[in-house]
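A single protein chain has been removed from this complex, and every other one stays in its place.
Entry: chain A
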Amino acid sequence: MTNLSIFTLVFMTQIFLLSVFYPGKLLQRMRTIQKKYPESTHPKLYPKSTNYYQKMSSFYGIINGLIFILGWVIVYYVHEGSLVSEKGINQMLPWVYFMIQMIPTWLLEIFGFRLSKLMKQEDTRKQKSATLAPRRLTEYVSPQLLSAVIITYFVFVVIAFYIEGCKFELDGKAFQMSVILLLCYAFFFGMMSWLIYGKKPDPYQSKTDRIKTITLVIKTYCYTMMACAFFMVFALAVSIHGLKSMMPVAMSLFLQFIVVISMGYMLHNNRLEDINFDVYRADSETS
């Protein structure tokens, strides 16, 4: 099997996973919510009309469909040779396509923010409550998992410098990748901090559900950080040993893995049956 065939196969799974499988699951979830918890019984869940949600769902489906077609166009041009240089397939190709594939998810996030804002505007309750205790990161994830994340970084640094022959050079790959990974960690820790302290909560969501959702998201961040460290060790080893032709395949597999441990993990563990939708009923007063 040639490198091109392997890449095509792996890239096709990326197209399917991110533009068909998970978007399909999300759409199914949206439809189930609208069917099981309709506007008539759960008006607080719908700051806009049901028609608007249906339009958004269709829009989400259409964008994913277009991105799916774009994926096949890329496969065609890779096979035709237009996207293949003398050095082989550009290793950033799966990454660029991945970023495009994530656009519908980001749009969905923005849509969620808007709805949350509307929910807050429509919230007529006069009393607001808060717990008189600080929230800690360790309330959401175990100290063991957090330690594992931090240890993974140091393991990466040690292995990276070992692979590079224990040379410390500012323009060396090990140093540069250590900085990149550190920035990546800083970004995720910043996101965790925002989720715990800064994100405006859904005004009706039950406290248990809020904690559960944040816990799941933070766990996915932890797994993603560790996966990034392992991938960067792999990437460094590949570049040192001159196996760059493997990178597009590895990159695509890594991105798929990231989606499975983030989106897949969230969808699997944050099941609709476990969410308290009663808080969105017209007569509900819980916060």
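Here is the rule we use: a contact is a pair of C-beta atoms (placed from the backbone, for glycine too) under 8 Å apart; a residue touches a chain by one contact, two chains touch by 3 or more; residues count from 1.
To be clear about the criterion, contacts and distances are computed from a predicted model.
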Omitted chain, identified by the protein name its UniProt record gives, among "siroheme decarboxylase", "Branched-chain amino acid transport protein", "GntR family transcriptional regulator" or "Sugar ABC transporter permease": "GntR family transcriptional regulator"
Touching residue (missing chain; options A:H79, A:K120 or A:K173): A:K120
Full-complex contact with the absent chain, from A:K48, A:R114 or A:R135: A:R135
Chain not shown: contacting residue from A:K55, A:K200 or A:H268: A:K200
Contact set of chain A toward the excluded chain (per top definition): 120, 126-135, 196-201, 203
